[in-house]
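Only one structure is covered here, and it is reproduced in the block below.
One protein chain omitted, others in place.
Each chain gets a letter, A and B, in the order it is written, and its residues are counted from 1.
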Amino acid sequence: MASELNKLTIADASSKLRGREITATQLTRDCLDRIAAAEPRLHAFITVCEREALEQARAADARLAAGNAPALCGIPLGIKDIYATRGIRTTCGSRILETFVPPFDATVIERLRADGAIFVGKTNMDEFAMGSSTENSAFGPTMNPHDIGRVAGGSSGGSAAAVAAYECLGALGTDTGGSIREPASFCGVVGIKPTYSRVSRYGVVAYASSLDQVGPFARSVRDAAIIIRTLAGKDARDSTCSARPVPDYERALTGDVKGLRIGVPREFFVEGMQPEVEKSVRSALKNYESLGASTVEISLPHTGYAIAAYYLVATAEASANLARYDGIRFGLRVNAEDNIALYETTRAHGFGAEVKRRIMLGTFALSAGYYDAYYLKAQKVRTLIRNDFERAFEKCDLIVTPVAPTTAFKIGEKMNEPLTMYLSDIFTISLNLAGLPGMSIPCGHDSNNLPIGMQLIAPPFAEETILRAGDAFERTGAFKPRTPAV
Amino acid sequence: MNREAYEAVIGLEVHTHLLTRSKLFCGCSTTFGAGPNENVCPVCMGMPGVLPVLNRRAVELAIRTGLAAHCAIAPYSIFDRKSYFYPDLPKGYQISQYETPICKGGYIDLPATENGEPRRIRLTRIHIEEDAGKNIHGENASLVDFNRSGVPLIEIVSEPDLRSAEDAGAYLRQLRAILRYVDASDGKMEEGSFRCDCNVSIRKRGAKEYGVRSEIKNLNSFRFVEDAIDYEVGRQIEIVEGGGKVAQETLLWDPARKETRPMRSKEYANDYRYFPEPDLPPLIVPAEMEEKVRASMPELPADRKTRYVRELGLTEYEADVLIADRDVADYFEATLPALKNRKSAANWVMTEVLRVARDSGESFVEAVPPAAEVGALLRMVEGQKISLNAAKTAFAAMVKSGKGAEATIAALGLAQVSDESAIAAACDKVLAAEPEKVAEYRAGRDKLFGFFVGAVMKAMGGKANPKVINDILRAKLTG
Partner (left out) sequence: MAGTKITLEQVRHVARLARLEWSPEQEERLRADMDEMLAYVDKLNELDTKEVAPTTQVGEAGMPMRDDEVTNRPAAEAMLANAPSSERGYFKVPKIIE
């Protein structure tokens, strides 16, 4: 019985659900069947929540029958395993949280539940969101649905792969340095990192608090807009969360980009980039011009310093954020005679190599005698990077760049070279330092049939500009994403 | 050992709980005495993904304390993370304030004592931070309770302006009085809401530079602070006199052995890696907020003292005793309405009332009869309805029974008789029974007057108004 409702977009599924053409239970069942079939090759999920998902589906069907259900009611989603989900284990891709079952929901989980969304499972990720390939998951890597010999990107690789492979209709990821945009690009789906503070971080396991941001994956810009409408907005439990009113993002999707000024930063088209990536992005820019937008070359002169600044800021914050994993109140404990030994062995066994490496770097950057040279220096450079964007946005409304210098790389290719791995975030990382919104949208394929992503960047809180431009590009039909091999 | 040749240099870091209903960053109760881990939630347990949200009242109380101690209130301050590992510290860092405390500078004035002039002790800073949980040490294991985790604290840091254990005690008492005046703290030491770290060094009297200091951690009563400083100053003098050098170290006070000893755990000799807390935006205190808090401030001890001396005619000493504790001063003022003699009320509170409070072992408010009742009692003395002795008897009874002044006077029959005809009748009786003494008195033996008063009082069962007796007797004997 190949109804394949799991291949619907959220917008289509939602209208069919509300029109009583299909039920949430059927839709969820199709997703779960697809998960059962694809997971042995993909490993997009750490935990599949079949029982809970079907329960949620029944409740959603009752609500849909009553009428007036929200757009996300009955829509099956994948949830990155970084979100606290009450009663469902939340591992963050780590041994140290392998058995942790939160007694509370993250704010965005609460909001999705309130809308009647269905959680089919918790998706795979780099441990504590530290990585660009999902190979740092303690539970094994996620494979790219377009080529299972390649990575899905990271850290939200499980969410990106699950959406690309039709295991769910949309998913939540988090983005600290590109962790939504890079896997979206590698897997050929839409991924949005909203403005810092636009979405509550409460209940999202912290990696680097001043950089982390919540966002959706979807198979269309419209679907992504539907999800962030529910996610965004003030939260009394997150002091850094903005109180600005949330626009109806779907209404921004007018298809009209006439007069839009698009900035193209010269620093983002560099030597060593895969030529097909540049070609696809340049061709998309031509499409925008044909729609009545203009392009202008801009400069973001401090782009080359972003990775260095990021790795000091992010690891410093992480070194404190991850101090709570001590084997006392929750998570893994390796017993020892005294408390110091207990901490040291628990943390040595519970954390993977990359996490420990970053904790070490961050601890060093904050330690006595090195704070000014490393941590403080990085925060000053952060100001310069922020100023670059501020100046650039005097000349344009939107910036368009590639998401990553290459398409998905091979599994294992960069695992022994941390710095090379870090460099794959070169185009995404500066947005996190500046707090800006960014979206990855598929714009082409390379000769291996691997997806290429284009990044749209806007000033703070201008998500509507990004969505409008992304949707307009989709409407041109200039590029049609291919169905993944898996 | 020549102790006199040396001078101690002492600075105190006082941590005190703020009197809020809920914790600093979450909605858990701060109530003392709950079952283990009852007043905890994901936030104060440091569960993955949780975030802090600041309690406004805690900020107001810190500002009130700062204003009372003449500090400058920072219009912009930030919170920082202080990192160290300890089982009672859930997040592996404490949210505190490092480079930008909410209050800077300031001072606390110590009153004059028998031995010395009034003194001004400068403050370095006051900052807000969260408390850690509590460890209970067993034979083979320790148990951790996080009820205290996240309870708001302020840390009040003094300059090294204190010169003796007595100084430190006086400073702490004055500080506690201020904290209680502004409702920042209840000053209940027994519930661990007060902790003090002492930095102690010595130097030759007259020397300018400081000696090497030791730090005595976690003293939780005024008594321990004074004892520990006394001991530590003596220990350091002995070392120096013996030709040795004082080591810079962290010490603990052992109250049973009455000595300091080095702390064994390495946790405290740490590199705290302070950095700005990314989960909390900067704390902005606009001028309007500072003014609003200032307007809500109660009268402070120093102002109260001035008023007592200038307007109520009390001596400086009397005023000092009364203002030392806000409850006592409030009590004193509550006895005043409708009293003419403020001084007698002051004396009464300082002697009778404070004695009862001292002897009871309970808190002042719990131990003493309502101020209005004591006021009523004193009003009766003033109106000559009872004698001073009767008032004392009645007061003692009121403490025991909890009954009001009127009821007690009535029950004990302590009301004074001022009825002139009854007193005149008693006088006649006494004079008629003692014709010889009457003759002697009239012949010039004035001293006998007291004898007649006593005899009349005795005949009246001790309840007659002595002034009326005097007047009537004098009239009859000279008449």
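One rule holds in what follows: a contact is a pair of C-beta atoms (placed from the backbone, for glycine too) under 8 Å apart; a residue touches a chain by one contact, two chains touch by 3 or more.
Computed from a predicted model, the values in this text were never measured in an experiment.
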Identify the residue among B:11, B:49, B:66 or B:87 that touches the chain left out of the display.
B:87
Among B:239, B:263 or B:459, residue touching the chain not depicted
B:263
Who touches the missing chain here, B:38, B:238 or B:291?
B:38
Out of A:329, A:414, A:445 or A:468, the sole contact with the unshown chain comes from A:329
Just name the one of A:23, A:107, A:210 or A:465 that touches the chain not displayed here.
A:210
Hey, which chain A residues sit against the chain that's not shown?
99-101, 103, 196-197, 210, 236, 239-244, 302, 304-305, 307-309, 311-312, 319, 323, 326-333, 336-340, 342-345, 347-348, 351, 356-357, 359-361, 363-364, 367, 374, 376-384, 386, 418-419, 433-435
Pick out the residues on chain B that sit against the missing chain.
20-22, 26-29, 34-42, 45, 53-59, 83, 85, 87, 135-146, 252, 263-265, 270-271, 273, 275-276, 278, 280-284
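Following the convention adopted for this analysis, only the chains that are shown with their structure count from here on.
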Touching chain A in the complex: which residues of chain B?
42, 45-54, 81, 83, 85-87, 90-93, 144, 146, 266, 271, 273-275, 278-281
Show which residues of chain A lie in contact with chain B when the two form their complex.
82-84, 90, 92, 97, 100, 102-104, 106, 201-206, 208-210, 236-240, 316-317, 319-320, 322-324, 326, 328-330, 339-340, 343, 363, 366-368, 371, 375
